[in-house]
Every structure is written in C-alpha cells, then in structure tokens.
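Shown here: the complex without one of its protein chains, the others still in place.
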Amino acid sequence: MEWVNTILQGILLGGLYAMFAAGLALIFGIMQLVNIAHGDLIVLAAYIALLVTEALGLNPLLSLVIVVPVMALLGYLLQRGLLNRTLGNDLLPPLLVTFGLSVIIQNGLLELFTADSRKLQAGAIEVASIQLGGGLAVGILPLIQFVVAVTVIAALQWLFYHTALGRAFRATSDDQAVAQLVGLDNRHIFALAMALSLAVVAIAGVFLAVRANFDPTIGPARLIFGFEAVIMGGLGSMWGTLVGGIILGVAQTVGAKLDPGWNLLAGHLAFLTVLALRPGGLFPKVQQR
Amino acid sequence: MNVRVEHATPSSRVGLALSALTLVALLAAPLWADRQELRLLAEMYAYVALASLWNLLAGYGGLISVGQQAYVGLGAYLLFALSMLAGVHPLLAIPIAGLVAAIVSLPVAALIFRLRGHYFAIGTWVVAEVFRLLASQVSALQGGSGTSLPADIVLSIAPTRQLREFFIYWIALALMVAVVGGIVLLLRSRYGLALTAIRDNELSARSNGVDVARIKYVIYVLCALGTALVGALVFLQKQRISPDTAFSVNDWTAFVIFITVIGGLGRIEGPIIGTILFFVLRQSFADLGAFYLLMLGAVAIGVMLKAPQGLWGLLVERFGWQMFPLERRLVMNGERTLPGSIRAPTN
Partner (left out) sequence: MPKPLLEVQALDAYYGDFQALFDVSLSIEEGAITAIIGANGAGKSTLLKCIAGAMPARREAIIFDNQAIGGEPAHRVLARGIALVPEGRRLFPSLTVEENLLIGGQSGRPGPWNLARVYQLFPRLAERAHVLAPALSGGEQQMAAIGRALMSNPRLLLCDEISLGLAPIVIRDIYANLPLLVAEGLSLVVVEQDIVQALRAARQVYCLQKGRVALAGEASALTREKISAAYFGV
C-alpha cells in the first residue's frame, strides 16, 4: 500500500513537472528556441507571487490573477525586444543569450531577495487531504495542481488545433517565409507564443511557491525537470509531456522511498534510460531539427 | 606545377614571435612573481585551456555544451580518488584521471549524441548533474561535504612548499601550452579542414565524404580529456574538493562561455583575450557579488547581439591581426593566391 501511495504522489508531482515542460515544449515547437532561462522565469514568477501576496494580502492561488498577465506581458516584451534578434539558423545566439538571461535573473533575484528560502502559505488547503480508503490519501493541493496541469495541456491542445491563433502558430512554425506572405507578422507571432509560454510558467511558478521552499538558485533544476519531461514524452506532443512528467515524478518519489538522497538521481537515470532506449521519446511526433 | 599550402602571414609571424617572448617570461615567472601572482597566473592558464577546449567543441565542432563541468569535476574527483584511495602519486594521477575521463566520455557521448542542438546542450547539463549527484554519494570521499588532500600526499609533490608551488605553476603553464598548441595543430591538419567544413554546412560536409559523426565523437572525447586534466590540476592546487565546487556551473561553464564569447568564438586567440579581460573585470568588480555576475550576463548578451565575433574578431576586422599561423593560402609556382582563413565564420 505504501508503494501505491508513493506512486500516486509521483503521478501528482508529475503534473507539476508537466507544467514546467509545457511552456518549454510550446516555444521549441514554434520557434525552435530552447529558453535556458525557463526555470529561472518560473522562480521569477514565484517571487512576483510573493510580492503580490505580501502587498495585497491575497491567498497565493488568487495571486495568479495578477501574476499570469504580468508574466505574459513580460514574455511578449522579452521576445519582441530581445529574443527575436537571436533567431536564425545559428544555434549559438539564442542559447547564449538565454544563458546570459538566466545568470541575470538569478543574480537579480539574489540581490533583491537574498538567498533565503521562501515559501508561500496557502492556508489549510496545504494539509487537507482526501482519504481514499485502504490507507491511501491524496493531498488536495497536489490534486488541484494535477488537475490544473491537465487542464492547461488540454487548453493548449485546443488552442493549437481549433483556433486561428493556433493555426498561425503552426503555420509560422512550418514555414516562416510563407507565413509572412499570408499576412502573419512573425515578430508578433513569436512574441505571442512567448507570452503564452510565460503565462504557463506563471501558473507553474505559483504552484511551485506554494508547494515547496524556493530561492533564487533553484531555476536550473526546474529547467532540467521540464526538459527531461519533454524529451521522455516525445517532441511535438503536448500529452507526451504529461506522460513524461509523470514518469519523472514517479521515478523521483520511488527513488526517494528507497533512499532520501536518491530522488534526483533516480529521475535523471529514468531520463537517461528512456534516452538510451527510445531517443525519440515515448510519443514522438516530429524529428528534432 | 608547384603547389604548396602556406600558413603564415606577416602579422602571424609577429604574433608568434611576441607569443614566444611572452612564454619565456611566463616560464621565468617564479623568479619575478610572488605566491599570489603565481596562483593567479595558474588560474588564468586553467581558464585559457578550458575556454580553448570549449571553443573547439562549440565554435568548431558545433557541439554546444553547457555541461563541461562534468569533466572538470570528474577529473578532480579521479585525482583525489587515485591519490587518496589507490595510493597513486598525485602528479601521475593527473594524466591517468584524464585518460579515465576520456574513456567515461565515450558512453556518455553515445547517449547524448541522440539529442540535437539546444536539447543536446541541456543533455550535457543533465550529465553533469548526474556526475555531481553520484559524487555526493561517494562516502569514501565524504560525499556531499567534500574532503581535503591529506598532508602526506601534498608533500609527495615536492619537499618544500615553494617548490610545490613552482611545480604546479609550471605544470599549469605546460598544460595550457599543450592544449592551445594541440588545438592549433589539430586545426592545421586535415581534421581541421573537416571541422571547418562541418561548422559551415554539416550536410555539405557529409556529402563530400567527411565522417561527421566520427569527428564529433573524437572532438568530444578529446575535449573531455583536456577538461579533466585541467580539472585535476586545479583541484590539486586547491587541495580541497566538494561536489558543488567541482561541478559548479558558474565556475566551469558560465565563466568559460563568457570568456569565449567575449574574446571571440571560433578563433584561437579568442579565449586568450577573453581570459585576460575576464580577470581584469574580476579584479575590479568581483566584490560587487551578485551584481557583478549580473553585469557579466548583461555584457555577454550585449556582445552576442552586437559583436558576435568577439573582441579578437573586432581587432582582426580592423587591423588584420593574427597571433597564430592559421591561414591557408595556396602558393602556386611561387605566386600567392587569395587567402582562406581557418577561423570558423560567425553568422
């Protein structure tokens, strides 16, 4: 029974990781950009939520109402002002610029907030749980986070395949030159994509802040989790990232059960195993370009 | 018809002469520098070597790694393990650590070469994280809290502290020269031509018979070897190791990338210029702490966007300087044709 509990926790954790991954996969799918600062932006969102809850006395989950639009706007400006200049055939500029961005965000946060660990309190909901019988219990908060994660991914799928904006994203990703010919302004489309990605990042950041302690340096680890979930799930598949996230979550919780110091290692080893056996991921849709 | 390939230019002859003079001065440093300065110089040599290797990997091989700290740490840990647990003489342990790291890099490469481009980059980071986590599990070397080199091992390097400092300094200098020299020779060889072809257009290179996959493998393994040697030496000097310092992304990747980008990607001289500039900045601003790092990040972004050819690239364009004889010019029947440079083009 304990093992079932462990796996259940892992699945719910996977929801959080799928959220880390979704924003990353979105950007890569549309503009072949991997944002090295992605994890640091998640942490930034957490700190913005911190500011909002301290200033307005809101419940952290309600702070989403402000954090999401703020991060979305930030994403639009970031892409339009900086990252659009790095796009092209060369891999190096976007990689190095986002790496520099990661350094800037981490150290900026360090300067503003110090290296102290913080956490947002969501109140009673943090410890509430549902008894499932047979000794199984599911935390309400992790459950909510999982449900939100699934909803976000479903919403993104719907956006991509049933709206005009989604069409625009897919067309621009297919053929930038012809997209311009049908009237799409690439700079604007890419900026919208980044805005969407950071909106998802905002949700992930708030969940992170409520769930665990955070400090300015934990960004890179979130990037790696997100990336592992994307690769395991398979490039080009949004639902794949959910599966990838779940695999990672379960690997980590199972690893932790075996030995508390093994959780991260177990996750990485699961990733490397999938990479060795199924390099295209479990649900590959596109070739890596 | 008499055809041969000429490598030198007037500028590179001057550059080479100046480099030779500088080298002599550096060799004699124990005579004119104090202990602090020797340590600083040794640190600079380490960064020149690391940046040159990263430059080879990324600028020429097109393999952008943000995980070379994996091999810095691996080399360092192998040195400590070999000398503390296997009784190997520390100076001998350095090359052994390098070789073992090279062997380890083979299966690692097999695994992460399945990833492409940006995802390859993050994959290298994951590998480094795995190495770091594994190192913290090794209780024989005190796991996460790290350990120090015992006194008897330190003494076995040389009987007096002064001699020890000198030896380590000279080894650091020799390692840097070997790394940079090795890269120059590599680039002058047919391998170098193949590398430049790959950097220019991989598909074209492949269709012209260049075994792209094998060359990338070789480059990756060579860089792992070199990086591990540097890592072993650096931590031999520090005499203390811990997973976080040995596998630090900041120290061994962020700074290295900064140096290479600012100095000039795809140019041999870039890492040298970049290192000098980096240390000047560090001496001036490091006490600003996080703000200094923030500034570095901003400068790196600025350079990447405005001057992607780096400082040395700017100087080359302005003055046509060359430190090393790396041009390839055809001399037919005594007549020089237009030059073709070996440096990797920046887009």
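A and B are the chain letters, set down in written order, and residue numbers restart from 1 in every chain.
Note that in this section contacts are C-beta pairs under 8 Å (C-beta built on N, C-alpha and C of every residue); 3 or more make two chains touch, one makes a residue touch a chain.
Note that the structure is a prediction, hence the values are computed from the model and not measured.
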item: For the chain not depicted, the shown chains it touches; value: A
item: Option touching the unshown chain, where A:A168, A:A202, A:I224 or A:I246 are the choices; value: A:A168
item: Sole residue of A:G57, A:G134 or A:G183 that reaches the chain not shown, by the stated touch rule; value: A:G183
item: Residues of chain A (touch criterion as defined above) contacting the omitted chain; value: 164, 167-168, 170-171, 173-175, 177-185
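In the analysis below, only the chains that are shown with their structure count from here on.
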item: For chain A paired with chain B, centre-to-centre distance based on mean C-alpha positions, whole Å; value: 33
item: Complex contacts: residues of chain B adjacent to chain A; value: 58, 62, 64, 66, 111-112, 114-119, 121-123, 125-126, 129-130, 133-134, 136-137, 249, 254, 257, 261, 265, 289-291, 293-294, 296-298, 300-301, 304-305, 308, 347
item: Complex contact set, residues of chain A against chain B; value: 28, 32-34, 36, 82, 85-86, 88-97, 99-104, 106-108, 110-111, 220-221, 223-224, 227-228, 231, 261, 264-265, 268-269, 271-272, 275-276, 279, 288-289
